[in-house]
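Heads up, one of the protein chains got dropped from this complex, but the rest are sitting where they should.
Chain nomenclature is as follows: A, B and C, assigned in order of appearance, with residue numbering initiated at 1 for each chain independently.
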Amino acid sequence: MGKGRVEAFTDGVVAIIITIMVLDLKVPEGEDFSALLPQWPIFLCYVLSFVNVGIYWNNLHNMFHTVQRVDGGVLWANLHLLFWLSLMPVTTAFMGENHFATVPVAVYGFDLAMCATAYSILVIALHRLHGPDTAFAKAIGRDRKGRISLAVYVAAVGLTFLDRWIGVALYVAVALVWLVPDTRFARVIEK
Amino acid sequence: MGKGRVEAFTDGVVAIIITIMVLDLKVPEGEDFSALLPQWPIFLCYVLSFVNVGIYWNNLHNMFHTVQRVDGGVLWANLHLLFWLSLMPVTTAFMGENHFATVPVAVYGFDLAMCATAYSILVIALHRLHGPDTAFAKAIGRDRKGRISLAVYVAAVGLTFLDRWIGVALYVAVALVWLVPDTRFARVIEK
Amino acid sequence: MGKGRVEAFTDGVVAIIITIMVLDLKVPEGEDFSALLPQWPIFLCYVLSFVNVGIYWNNLHNMFHTVQRVDGGVLWANLHLLFWLSLMPVTTAFMGENHFATVPVAVYGFDLAMCATAYSILVIALHRLHGPDTAFAKAIGRDRKGRISLAVYVAAVGLTFLDRWIGVALYVAVALVWLVPDTRFARVIEK
Partner (left out) sequence: MGKGRVEAFTDGVVAIIITIMVLDLKVPEGEDFSALLPQWPIFLCYVLSFVNVGIYWNNLHNMFHTVQRVDGGVLWANLHLLFWLSLMPVTTAFMGENHFATVPVAVYGFDLAMCATAYSILVIALHRLHGPDTAFAKAIGRDRKGRISLAVYVAAVGLTFLDRWIGVALYVAVALVWLVPDTRFARVIEK
């Protein structure tokens, strides 16, 4: 089964998710700078989620580049990832509108952890389909970066109940680590 | 007439439908766990509809794989299916916000039944165009699974007025049956 | 300049327009059949606009099939058509929520007339680029159907102020005429 349409569908859903998040950036009421002030936490959450969804698109883009074929299991593992990504606009708005309150920060982290889990499942499904000696297997390696991110997200959700800013700081930290381009795939492709 | 753009357009519409459903997941008011509680029926409906739309995408993906060409009739049969799928976000929110009340559950089932009907019409339109000895005809066979689903949906709408949970249980049951990968097309493609 | 990305972009915008119209189908308040009753005019407008946007997609699909290349003028003529199509969700909701009141019916018809005008301009831009002896020119002919539709829309807007149901009837009539597949392109392609 060809990978083309799965890539196209995934790109489509991710493009829509990254764009409809802006619908939760409510138009400020009032016409001077003071109207913009209460929007800052919502805006910061939007930036964080835009970067996070951008990272997933980037990773999916690189990963599917080395993928040769897909099967039903991969299709559903991919849809499972898109499901948790599709919740990002709601969890983002929940965290932003409550100005980084404890429970919303934990819920946002839970969504990030589920996305990371779903990404790991997708990697496993693709690994099983391709076997250990393929370009895909070599590129993804043991997916250490993905596993560590998942662990940090889980820890962040717990630590949020100690101090919510620890949670937020860890989400930002993981995003920054991923912004450094994922050279694993690039290296294999260049060979 | 090539099938490429019909596939692309269909994927686009389905990607948008599956994603804008999240816009009906309102941001919880309040910042503690009790704010999340009244959201559970809405969230469960979202999961069910996400899976249902995912199943349609999966089936359309597999079906168009064996299709060789399309005509005006197929285009409109496809748009007819997209019409009933496009109502999914509204019927989902109607069922969720009313906490699985009888009429909304029946309306949701009616939409599912119309999707299944439209899918059957699309199968017939493609069958007529391709003839009985093509890869498409062999793959789809008599579309028993599609016909049984339609019958179950119609029964479920009726039984909802007896007990609404029968309706919900039947919708979930059909979704689970389809989640088992549709091996009909896979078998033909592998040959 | 290749036509591929213009087709893809056009398909994307049309797919989004046809799908976000559903966001104006508000979730009925209440949980019995009486809650659905006031939604009927909105639902009928949705069906009419879904068919109209579907017709435009169908026509653009067929037309771009015979097109060989595009230039800057075609790109903007196409964006101009997408502009008036993008207003369809608003004009549809305006007509539906006001239960086919005179001014909203006229505004809806004005949008349809502008879409038809923009379609004619696009045809002219493509005609100029391809010359009179190309597959495109032969397929589109004198675009009689497009010109008559435009004339009927203009007449319908005027007649709406006499009786709004004349306007609605004419919009439905034009849609039905277009639902009959446009064989002009099909004939040329088959040759």
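Methods note: contacts are C-beta pairs under 8 Å (C-beta built on N, C-alpha and C of every residue); 3 or more make two chains touch, one makes a residue touch a chain.
Being a predicted model, the structure only gives us computed values, none of them experimental.
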| item | value |
| --- | --- |
| Shown chains touched by the chain that is not drawn here | A, C |
| Full-complex contact with the absent chain, from C:36, C:101, C:124 or C:166 | C:101 |
| Subunit C, residues in touch with the chain not shown (by the definition above) | 1-2, 5-6, 8-9, 12-13, 16-17, 20, 23-24, 71-73, 75-76, 79, 82-83, 86-87, 89-90, 93-94, 97-98, 101-104, 107 |
| Touching residues on subunit A - with respect to the absent chain | 7-8, 11-12, 14-16, 18-23, 25, 27-28, 31-33, 35-36, 47, 50, 54, 57-58, 61, 65, 179, 181-182, 186, 189 |
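Definition applied: only the chains that are shown with their structure count from here on.
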| item | value |
| --- | --- |
| Magnitude of the superposing rotation for subunit B and subunit C (Cα, nearest 5°) | 90 |
| Subunit A and subunit B, separation of their C-alpha mean positions in angstrom | 26 |
| Junction residues of subunit B - those touching two or more other chains | 8, 12, 16, 20, 23 |
